[in-house]
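Here the complex is missing one protein chain, while the rest keep their positions.
And then subunit A:
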Amino acid sequence: MGVTCVCQVPVSEGKSVQQTVDILHKKLEQLGAVKQGNFWVDCETYHATGNATGQPSKLLYVMHNSETPLSCMALFEGGPGLSADANFDVLMVKLKSHFQNAKGHKVESRGVRYRYCDFLVKIGTVAMSSSARGISVEVEYCACVIPGDCWNLMKEFMQSFLGSNTPELPTVFTSKAEGLSVPVDCMDTMSQYLELFGRVRKQQVLPGSGVR
């Protein structure tokens, strides 16, 4: 578990989602990266019901990551998060009276996982109710756990295949009270994905872009 950076790559003009993903694959392979299996990250939305105290209803997101297949992460919108065993999903079914699954809000990103030295790169197609909405790129530098230490190094690596789409330091790190020298954990990655999925949900459906 190293420092991760998740970002959205815009679809190139005149190209489909799949074509843009293929271009990214080609660039990585030219760099010397090796394909190493597939990955997926998904996110389900739950509405809190039975809101007796009159507080505004909060959304709960339950996420899974193929990198941690035995875990299940639950995050409140802008609030605390937890990671639990995978049978947390069963618990959510039991809590139906409190949290209602917002069907049709499920977002997931699936794609290919590449390894280049100590870097892991995951290029995924973000899909919502089986229509491709965008491209996610996750870069992980496995050798380092301090974002403040290796950010410049990661940036240099991302520039080599993302060019002008290279993102800035993710806000999940900058907004931490303890600063940039705290070791990362898997929740940092998930909240970056959650942020990305939130942006994708709001965005217009791309014309003519069904999932493969």
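Here is the rule we use: a residue touches a chain if its C-beta (ideal position, glycine included) is under 8 Å from a C-beta of that chain, and two chains touch if they have at least 3 such contacts; residues count from 1.
Assume contacts and distances are computed from a predicted model.
> Which protein name, taken from UniProt, belongs to the chain you can't see among "phenylalanine--tRNA ligase", "Mediator of RNA polymerase II transcription subunit 27", "EKC/KEOPS complex subunit CGI121" or "Large ribosomal subunit protein mL44"?
"Mediator of RNA polymerase II transcription subunit 27"
> Among A:61, A:119 or A:193, which residue is in contact with the omitted chain in the full complex?
Hidden-chain contact among the options goes to A:119.
> Have a look at A:63, A:107, A:123 or A:144 and name the one touching the chain we're not showing.
Missing-chain contact among the listed residues: A:144.
> Which one touches the absent chain: A:61, A:157 or A:193?
A:157
> Contact with the hidden chain only, please: which subunit A residues?
1-2, 32, 116-119, 142-146, 149-150, 152-153, 156-157, 160, 181, 183
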